[in-house]
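These notes concern the structure reproduced below.
What you see is the complex with one protein chain gone and the rest in place.
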């Protein structure tokens, strides 16, 4: 069944996802806070809205994929936000990586209007989004999740249902992004040690991703670390920095020591502070190790 | 071609490997420093030697798989060691996880006697060794490696050739074991955070090993961390502690900062110091995180 | 000149400070959110108010010394808060350890009412407060600071003027408390190492505090760590945990890597999570090291 869908937030991820929804035959209205990212979608038939409120006026489902908690809250509950016009019974698929509590609060605001929020963060880089191979974590009301399910088919290779508690999906998303950061850090340390001991980064990369660590994350991020070439950027360092800050905020709230998360965040912080890699992927925080070892490149 | 092979060091790994060599039809002489581990092999046809020197008297190839550098040096160059009787042209496959420099020194001692050492550390738990699915890293003289190649077929699913420099294979082995430790630590932090936030350890485990971290290491070690059940022990905590000490010794020698390696070693050290998990797998250092978070179980 | 002073927040620190203000001859009205802490002060002549608003009705100066940012905001701007009745021109000496931004926001709320806020966090344990030997950091409007100066004489051995920017004093306070935490951690590591190497904790304590680290902080906190006796509590672990969280929040906001602050916070978090030392001093997080080393006591 074809739906009327709104898509708000057209960064690399959002554009890829919106495109796949269009290609699947849905009627799409799009909105992006800053201009210039709507042309390609418009050419394929999307309507471009003037505001979040405008975008969702006729939509049964609205996807949002924005940078941070603040942007999500603003577009949902702010002036000209989606809650001003979203119809009763409609579903908000909140795909951004935000604090679990943010989706929980917004879910309540939706409930007061008769609409529903499903936390639906995704795993995968823009290129994975483009090929419809994301993994989606879902949490929220069962009916709303069932409503979303067919729409997610052209976007993803699989979904995980985390139950009714709307915060749960973002807990998993934060765990996952932390684990990615930890894997990047571990490879940075191991590859740099190997190089200093006379074994090429490339060889260790090949061996590890062939044997014990034969997984998408190690292959994809490890490739960049082996080559020490962090372009093109799938996502900027400040985004993973934000994710680790959210992770550690949860950790402190719930009293969990996370020493490796601290290290990853410190390295991301140093990377962002030094402004040296604005157009590089977040994986570039791996440089903090090779620089510490005396390499400069 | 069937060879006369000696196998020294019959811990869980050694027994599994020696058994597969026997099953492949080779003539086998075995030796273990402490008694009582030779019965099963003897029943299958192995001869039990009185000393390393006795074990290798007629062997063309000797495998060694022992606990640490000291044991390897002792059995190779000590009294009644293999260099006393090993024939010229014979090959020593040194499978233990030791410092790269230890194999390098022993290789020189071999050279003086006309025999050869190939560093051949393996990746895989005892159960993996039993099914002949190890990964083997090789470094040393090309001819000696070629000589070993057919013997490794029944033991492994693949080999990696790291070149002539005999220390190289153990550099990779140390990198790999560090990366395993880092992955265990990362899962311990992530699963504990999830649990404290109301998402089950099991669910996060399933999601991660289905999507981004769909690899043998994450599945195998993650299983134990999700269940917080660290038995049976594939290898004891003091062994990974030793490996991380070797890793950090290389790191300091070569001036590489390895903050995550430090954390993993500290957690292993605390685990060994507290004697609470003598019969548990090394993965049990993951408890340092859940205990820190206030769980006691 | 004797003033009419209000004092809000009568924990260990507040009681000691309020008592010294009374002894100095000022007219004092006191308030504490939870009951039972006002008797001693009442016997010495203080009036007990029903609310913050009631406490400051006639006061020219109000001191506040409460647990956290939330309590401070509530008593200042909440219902029955001090801004409801505080007179124009009056000065609020905000002594609590809070985020710099919290005092900055409250200063603005004061300005709208014609009153003034001076950030005035203090260094020193309750026993130091009792003897009037605190150190006070001050930031805010010059006139208001001048107004406070004579009142601080019976409380402190010295004051530091951080200028007009009202957030500055709390930046210094957070730096100081972090540095205390770091010193505690360093002593815990050093004393435990010494003990394991056969040198008594006591001896290392004596040597260090006689020579390189002959300072109040090392002597006072080091005493507890040497004895591993963390009673009586000067301040509870959850308070230093809060301070380190505030410190790291500033660090992340301003992009400063603080690896040692991370470690201290993790150890405090583990200490609070395990509920084992509710009536012990915050220094008790030092146990995280001796326990890690296998001691249980």
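For reference, chains read A, B and C in written order, and residue numbers begin at 1 within each chain.
Everything below uses one rule, namely that a residue touches a chain if its C-beta (ideal position, glycine included) is under 8 Å from a C-beta of that chain, and two chains touch if they have at least 3 such contacts.
Quantities reported herein were computed from a predicted structural model and do not represent experimental measurements.
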Sole residue of B:157, B:200 or B:262 that reaches the chain not shown, by the stated touch rule: B:262
Option from C:91, C:129, C:168 or C:270 whose C-beta touches the chain left out: C:168
Touching the absent chain when the full complex is considered, from C:23, C:127 or C:199: C:199
Contacts of chain A with the absent chain, listed as residue ranges: 259, 266, 269-270, 273-275, 288, 291-294, 296
Touching residues (missing chain, whole complex) on chain B: 245, 248, 251-252, 255-259, 262-263, 265-267, 269-270, 272-273
Contacts of chain C with the absent chain, listed as residue ranges: 100, 123, 135, 137, 158, 160, 162, 165, 167-168, 171-172, 174-176, 178-180, 182-183, 185-187, 189-194, 196-199, 203-204, 206-208, 210-218, 247, 250-251, 254-261, 263, 289, 292-294
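Everything below uses one rule, namely that only the chains that are shown with their structure count from here on.
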Self-contact between copies chain B and chain C, residue sets same or different by half: same
Distance from the mean Cα position of chain B to that of chain A, given in whole angstrom: 38
Between chain C and chain B, distance of the C-alpha-averaged centres to the nearest whole Å: 52
Chain A, residues touching no fewer than two other chains: 251, 255-259, 263
